[in-house]
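Working notes, beginning with the structure itself.
Apart from one protein chain that is not included, each protein chain of the complex appears where it belongs.
Order of writing sets the labels: A, B and C. Residues in every chain begin at 1.
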């Protein structure tokens, strides 16, 4: 069971959270929507990075403070590398 | 009842003053308090205890612990019958009833044993090659195969016992209560850390329980254990759990453990039977010890063939000889300790057969000094005796150790103990997906680097460190270090000391002990006892190209039995490595998976049985419904009143009565389960514009509006009425099932996409109980109990709301309708809900006010063609498909799902549309889900154009009514379509969905 | 030709201590180039290679497998085979596969132990019953066997089910597909491997694809841990790793990889003769020929390439199981594992072309593709061989995510396995 550090509540068991999906997918603006092709829209709607490695994703502390936040998590080891607030860009996780 | 013929006069940790009666296969025996079933059977001279999985070979006890592959026993009877339990881990209690398994008619005479005679025809994977004829013959053969397989027999009665679950937390978790683990717990505990120590055995001590004369800190080892136990018990932040197996090492240092609370007391004990612990530790110390490997020699599965360390445990711990005369076969020094202990206990050791050319270690010397013969450079080539070892053949090994030479020595004995070296118990380490590495000195896998995020360390035998003093020191250091790391600075004391063991000579790896015949052509060299996998099977897998260990495992089923290969996996993969000419680490291990030992299903469920499987949510007046005979319907977790049958009424009667009364006069329904969300902030209206498809800016305070929400894919996912309370304040309602989903949806968009928008969402679903009065007389009823407002059409028009009092209680009423009839939705505080409901009921008495349930509610809304999200929709319908083109805010720039509506398939005009269906025969009520075709054929396949989403008898239209989604349906009005189902075909006409107008007209 | 497998050859070999069995497949060295490279030695990849050789005469084929063949989801699924899908497109595809399953043992000369013992889907609420009827009627009209059972009929078929009306989720009915059942998962992979090998297909295990050679938008071969290998056409059939491979080829997929967990009990004598699934409480169970109960549940919510999941899924699943089958409370879990399933937004597979020419993809089978193994291989072989989708595969093209023509088997199909 993952141990996720809610930026507000601290570490809690995974079952208190709900998984969202890949983070940093910007919703096209109305102007973009009006000019983009169906294929481009499909890209926004459905296409996912699904990386084997570090995944930037969002979670919500649904059984706690109801806050959404971002997580950088390794999809092979399940190691949580970083938790960072909504709105913050994906961290640069160059090897230290 | 015979005497315990193998019981030693003295010694062991059993209490000879407390005899315990038990039965095995119907026969009664005595053992002593402190015995395991295995030790008690051995004491009574019972060596044949079971039959193997495939060949039904007679089998005896092999080990004295969790690794037992053979002695699988059925414990208990009736609803408590439990198959496949390991005899060495069953503690004896008075009245214990046990039986052997996988035999018929009896253990002694098992018809299935013909498999053994035919075993030549049943090599690994034989079933893949046979039973292929005739084409559908497998179902026939399968019956027999299934019956032969499957070991024990499960009970078909409900398990009567109860189980418990608990969460735990600690700084340091120690798994294994041997010397290393105890030392770790002591050090961490003394330093002040919160510690949990678990051990699967009934008492602490680990391997020390099997020792004869070891001492620690100058006192007998078990005295040291007792002192440590007392010290640990006195530490308030230390918890010691015996009879507790850590069976799974999960993400982020969580260990699942099962505590056996009453299994050793028997069915009469009170309290839960077992408890599931989910313990989150900051650091885990794995002190899980090691498991001895048997040697793979010919006929090594005869009852009486046992691990050398197990023999030692039986003698030292249980005061029981495993037999009367023992031969030991070994490739290392540790088995000599067994010989010495046997000699000390007066059990006859006929000889020690050593695979090594010239063993000269201290223990070997000591053994010789005791007058026990050591036959070096030799192998056991045969074990005779079908149901009990009678004799072994011993021959000399050739120079390369690959074959045997010279004459045969026959040695009479009833027990053969073997030791092929020790394998650290790396299971939990490996479950974290950390690697193991091959240690060339130990010829065993030891733990490799740990995984990131999994803070653990292996110590003692679990790490391949076998000296007692070293185990104590390592354990101590690991415990102290962990405590230090977490800031606990009390003195951890110093490590306990022990004398060093005499130096041992290296082990001689010999993965198959040769016999006088080629492997597979004489006796059988068993590798995996339980699943009957032999060295010849490994060779066959190799020959047939199943080379990877994973293929080897699956093709031969080696390591897949209930012991998960604890004694066999390394032997098997080493044999494969030899065949492939590879190093053992190159071949690798199979994957270690939870559980370490099998865990009862019941304990995972814990106490959450029956109604606790999933909470039942109840409305504030649930009890009233129950008292008035309501049948309930599950809607999500809610239980909602479905209909209220009166005496003698069928469901159909009751629903018709409720529907009719509502249309004719007045009905009342408990709609408290509707989702309600309070929305406040200057951007509230902007937000509603984004999440609903229609426009909200112009809605005035005091007014209500209906809307659809779509996913970004354009498909409807919820609907409801939202009311403007004040300029910046809205009250949203959602479907019952959608309440939680919609709130998180709003929060997600707000927090993630539009965080600058000033708006707050709060669930108020349960702040209000909701009672909807419907029907022409609803106003008259309400008038009698309402105060503070004028209910007239002019003062309180449709699609508006008012605050007021009802029956003296603060209330909010919405003039919205889900029936098409005059309707008032009365919202009141739940604590007064019953009071208000009763007041409405008495006010309505003169109008025959009728409570109705969800079924009538469905009929009433269907009569007017109102949709239910989740019934008319299934995640593939747009608002346009449902005929709500008008609800799409054309002028509105953006809303969630808008862009998707423009995609080529979504924008098609001939998608499936929601329409009405009128059966040709008005009496015929279609089943919901019935499929619709244009052209009926004699038999399927037929092309379907849609299906029925809702269908009822409408007492008001006095005919059957249905809604359906049909391809291009709106452009097919009046067309007759067909519904083939349940062996008949019903014709129906596509119509509009207002059945009180159109349906009634159609009837006329 | 490979040695025939039959009772006669078994007896003959037994007399010779089984010394003469041939290897089931070779371990060849890679050739510099193949007509077709299939990436992924799971059931689907091996079936693709087999049908390429058998039905399209293309035998210069390699299957590249990064580990051991059959070690992906093929080796870790709960082996349920059925074709009772809601939408026409799915029903036709899965029925095609089920029909192939019915002759597979003979076709492959390898007993895949396809046991058509019947498969039950339980309904516990009014809503379940509606969905169930809709599905059954649709399946029947597609010409596929399916029927509705009453609680009494259910009790008779599976007496150990708790059918009491007072259960938290009482059993109100079930759909039954008699032709559904289970098959031996490993045997399916091995049978296809053996026969593909017999027809000349090179199965290259421990050969991981690490990149693609693409020139002017046309695939020319692959990079592997054993060096580059050229190919005229390449098919990707890597289930959970589809996103990774698509990434290497420069495009994205609407696919997410999630853990799906399964577990087995200790083996016991026959106690359950039907496959029982309950979407409402999220559990499904069958008993293998060896005697273990084989159990599955739902996916873990997060994406992952670790073949493990979270314990609360197992707890809920066993909570549900022991409620449905109160007598299973005393049985024990023997082993528990996970696989990585490739889930699509509409719970339907993707079969067809990719943005790269001559590069084809077959993925998205998610939690339910074992049953599709022969069918999927069959239509994918056709698609690769002809360069055009097999008629059954047309609706499952990648472009449906652009047009919006999804085949949403989520809500409607109830349970996904």
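Things to note:
FYI, a contact is a pair of C-beta atoms (placed from the backbone, for glycine too) under 8 Å apart; a residue touches a chain by one contact, two chains touch by 3 or more.
Just so it is clear, contacts and distances are computed from a predicted model.
Chain not shown in the complex: UniProt lists it as "Sarcosine oxidase subunit gamma", one of "Branched-chain amino acid transport system permease protein", "Phosphoribosylformylglycinamidine synthase subunit PurS", "biotin carboxylase" or "Sarcosine oxidase subunit gamma". Among the chains on display, the ones the left-out chain touches in the entire complex are A, B.
For the chain left out of this panel, the touching residue among B:103, B:280, B:705 or B:724 is B:280.
When the missing chain is restored to the complex, the residue among B:367, B:515 or B:765 that touches it is B:765.
Interface note: of B:3, B:28, B:111 or B:166, the residue touching the hidden chain in the full complex is B:166. Residue B:681 is the one among B:220, B:681, B:922 or B:940 that touches the chain not shown.
Counting the whole complex, the residues of chain B in touch with the unshown chain are 162, 164-169, 194, 271-272, 278, 280, 607-608, 611-612, 614-620, 622-623, 638, 678, 680-682, 758, 760, 762-768, 807-810, 829-835. Although one chain is not displayed, chain A still touches it through residues 8-10, 12-13, 15-16, 63-67.
By our rule, only the chains that are shown with their structure count from here on.
Taking the mean of the C-alpha atoms as each chain's centre, chain A and chain B sit 28 Å apart. Chain C has residues 306, 308, 310-311, 345, 402-404 in contact with two or more other chains. Looking at chain B, residues 250-251, 254, 278, 433, 713, 900, 903-904 sit in touch with two or more other chains.
Only residues 241, 243-244, 247, 252-257, 301-306, 308, 310-312, 345, 401-404 of chain C touch chain A when the two sit together in their complex.
Chain C meets chain B in the complex at residues 5-7, 9-11, 14-15, 17-19, 21-27, 67-71, 75, 88, 102-103, 105-106, 109-111, 113-117, 124-127, 130-138, 140-144, 159-160, 162, 167-169, 184, 186-187, 190-191, 205, 265-271, 281, 287, 289-291, 306, 308, 310-311, 314-315, 318-323, 326-337, 345, 400, 402-406, 408, 410-412. The part of chain B that touches chain A in the complex is made up of residues 250-254, 278, 280, 433, 451-453, 712-713, 744, 747-748, 751-753, 755, 893-894, 898-900, 902-904.
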